[in-house]
Each structure stands twice: as C-alpha cells, then as structure tokens.
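A single protein chain has been omitted; all remaining protein chains appear in their positions.
Chain IDs A and B follow the sequence of writing; residue 1 opens each chain.
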C-alpha cells in the first residue's frame, strides 16, 4: 500500500511496567509478622495444561462425542459486532435450542467459545482467560472475516488479524457479518467435526502451549496473569 | 414397620423412576414454554444428553474438599427427602423408609441441600457464588417460615407427625384432602412452595443476567452433572411432600405423574406471569403475606 511509511519503526524497547497490585511486596500481618508476597506466584496456580487422552474404547469415545455434539453450550461472551448475530439464534425464527445449543453464563460450564468478530488486544486477553477456564474438550469458532484475516480492521493498531495464532480454532464462519443462517450451518458443521472426533483443539493447545503463549505475549504487553488461568 | 433388605432395592427403584420422571418432566416443561413462545424447543431427551456430556468432560479442577461435598450434600438432600417420604400410598414397594416422625425429617431435608451447597459454593471462592449463596439462604429462610407453620398446623389437625397417616386420613373423597379441609394451611405452604422452586419471581439466586449464575458459577463437568441430577430430583421430591400433605397423596404411578405435574405447573405458571423479585422484595413478600397466613392457619386449626 502506498501510504506505508518505511521510516516508521515500532517501539520494541519499552517494557510495560508490571501493575502495582502485581508487584512483589512486603506485607505486615495483623499480628505484626512481616511476610513477602509475590502475587503472580502466590495467588495463581502455575501448572501448565496437560494433554487429555481419549477413552480407550472407541465405542465409548464415539458415544461421548455424540453427547458433546448434541449438547453444545456456548459461552455468552460477545467480543465484537458479531455478538448481535448470535441473539437471533435464540428467537423463534432460528431457535438454536432444538439442536441442543444453549448459552451458559460462566466459562466453567461452557464448551464452545464463539469469537464473534474483531478481537482487540484488550479483549484477546479476556478471551484467552475465558478459553483457558473452560473444561476440556472445548471448541473455538471464529466468526466473521475479522477473525480470519483482520477483515476491515486490517490496518488497525489494536486488532489481531489471525485468530489461530492465539487460540486453536476448530472452525471459521466467513462473512461480514455472517447471517444467523450461516451460524447455524457452521454449528452443524462443527457437530460433524466433533462426531468424527477431530475437534481436539484443547489438546493441540496443550501440546503447542509454548508457541501459543509466545504469540499471545508478543501482542499483550501487560501480561499480569498466570500462563494458564485454571 | 420392620426393616428388610429388599427395601433398599425398592428404594433404588423409586429413585430410578423419579429421576427419569423428573428428567422428562423438566424437559417437557421447557418444551411447553418454547411452544408457547413459538419455538420448536429442546428435544425431550436433551437432559440426558447434557448429563452424558458433562460426565464425559475430561478436565476437572477442584477448590477443596468442601467444594466436592457441596453437590454431594445437595444430592443427598434430594435423595433423602424422597426416600423418607412414602412415594406411593398403600404400596409396600414404594413406601420407602417412611416412619413415625418423618414429617420433621422432611422439613430438615428441604433445607439440607441448600446449606450444603452454600458451604461448597463458598469454598469455590468466586464472588458471584458468595452473593448467590447469601441471597439464596436469606430467601429460602424467609420462604420456609410459612411452610414450617403450615406443617405445625397440619400435625395439629391430624394429631400425628407421620406422613403415611396424614395421607391415610385424606383418602376416600377429594373433599377429604387438606386442600379442602384446611385451605388456609395449604395456601401458606404454597407460598413456601413457589418460593423454593427456584423459578421466577423467586429465582434471583440463580439469575444468569445478574450474577452468572449464582452458587453454581464454579461448578463444571461431573460436579455439575450431580447438581443437574438434583435439579430434576429435588423439585419432584418436594412436590411429593406437598402432594402427600395437601393433595391426598398418590395410590399409583399414573396418579403420581399427573398430580406431580399439576403441582409443578403451579410454580411454572406463576413464574411465567410474574417478573423476578429482588431478594429484599421477596423476603418482604414472604413476611408480609406468607407469615400471617401461616399464623392464621395455626390459629384456625
């Protein structure tokens, strides 16, 4: 593009200082004892995620996959304008409930994270935390062209352009924005993937954990959480 | 009544039937709601799929011993409630472990699950859980007052604490039901009923829009599966008590199914008509309307 400034160089030197509440400090307890607190090490579990194997029996795994496919619980977390296209799915016209798709308000009970549109760096941080808190196996669907290649935010200073660098994506639904019909078709496609037992995004995430973390940390400069949010 | 080992098998059978009945019934109620709203609604077996899915989840994390025990206590509350109350009157098989003072025990078990859940959810450390727990306990306590008064009134009326004898006294004609012999008590107890069914207008404890989603915020996979089982079992068990105390009990499974569904629909119908109360509103409501009716019921017996 012609307006690309060859002289502009991103500032890669400056480190973002750790937030005050995250810095190691000394605290005096009510009974006068002085203790050291390192919030990042003390408050959080530092464990890395591990790869969970499938069931030993193919029949059992097949049954489990069938149950997973027919009971998709979506995390009610809208990241961009695409969240507005999710709401009609609950209405009489589209009625996603008949396919076993429901919305859950907490990541602990959800299996499917729908990244519904552009992800700014600030939201990416929350999306990563929400994703990591979901129980295995978990699925990610990228919605709209913003998650695929940046879409209309291709030159934005604050929006990521390729979602699968940061989270393991099972399925993309193209469009800007995709209509609810496209979403339903996408969910049906996701069901087929799950039934085939190919939706192992969480295991992929655990296997390539270092690579994902490096990518995430390269854009999120104020990383003030544990590597894996349990 | 003497104890025989076969009773355990009978009780397990009751439990099995009631859980399946509850699964189908709650799905059916949701389906009816969907149809009223013009939707097709969930498949009738969706509850089973969700249960299987939650058990099939691979990773589980824990927050401590009490966190484990929360859903266990909750389920114990539901199972205990069911097992110490005669499910089918006059049947040896489904008499369960009912005994002379089971009315008092039932009162205790109604509250037991809530308390266990409060401890378990409290340990999960999530602020929404804590808010949900405090709201839930406050509301349930207020709602239980009319029920306790109603139960006193009933035991005064029938001069017994044995549910089987209470049911026996109501047999014969529909006008022998407590509903007709002592309507005030029934009204007082129904206040408590709608108050503890976790349906609108008294469901702010679990409100997904406000405190996602209250006490079970941190519960997932198998813990959630346990709680789901309880979510279908506990309402049925509670309805069984009400059926026995006020609506003449059931003498066979068909009567049981119809009566439980009808009583359950009372709370559903109230729920779809009225919007959600805040906690202080619902407590005020129970103290203002439920409590006086309960006291009146005792006085008029």
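In the analysis below, a residue touches a chain if its C-beta (ideal position, glycine included) is under 8 Å from a C-beta of that chain, and two chains touch if they have at least 3 such contacts.
Please note the rule applied: contacts and distances are computed from a predicted model.
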| item | value |
| --- | --- |
| Protein that the absent chain corresponds to, by UniProt name, given "NADH:ubiquinone oxidoreductase 30kDa subunit domain-containing protein", "Chemotaxis protein CheA", "Cell division protein FtsX" or "Lactose ABC transporter permease" | "NADH:ubiquinone oxidoreductase 30kDa subunit domain-containing protein" |
| Among the chains presented, those that the missing one touches | A |
| Contact residue for the chain not shown (choose from A:81, A:176 or A:219) | A:219 |
| Among A:54, A:98 or A:161, residue touching the chain not depicted | A:161 |
| Positions on chain A where the hidden chain makes contact | 1, 3-5, 8-11, 14-16, 121-122, 125, 148-150, 154-162, 165, 215, 218-223 |
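Note that only the chains that are shown with their structure count from here on.
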| item | value |
| --- | --- |
| Centroid distance [mean C-alpha coordinates] between chain B and chain A, Å | 37 |
| List of chain A residues in touch with chain B within their complex | 49, 52, 63-64, 67-68, 70-71, 76, 91-92, 95, 97-98, 100, 104-106, 108-109, 111, 135-137, 202, 230 |
| In the complex with chain A, residue positions of chain B that touch it | 34, 37-43, 46, 49-50, 52-53, 56-61, 128, 208-209, 212-213, 216-221, 224 |
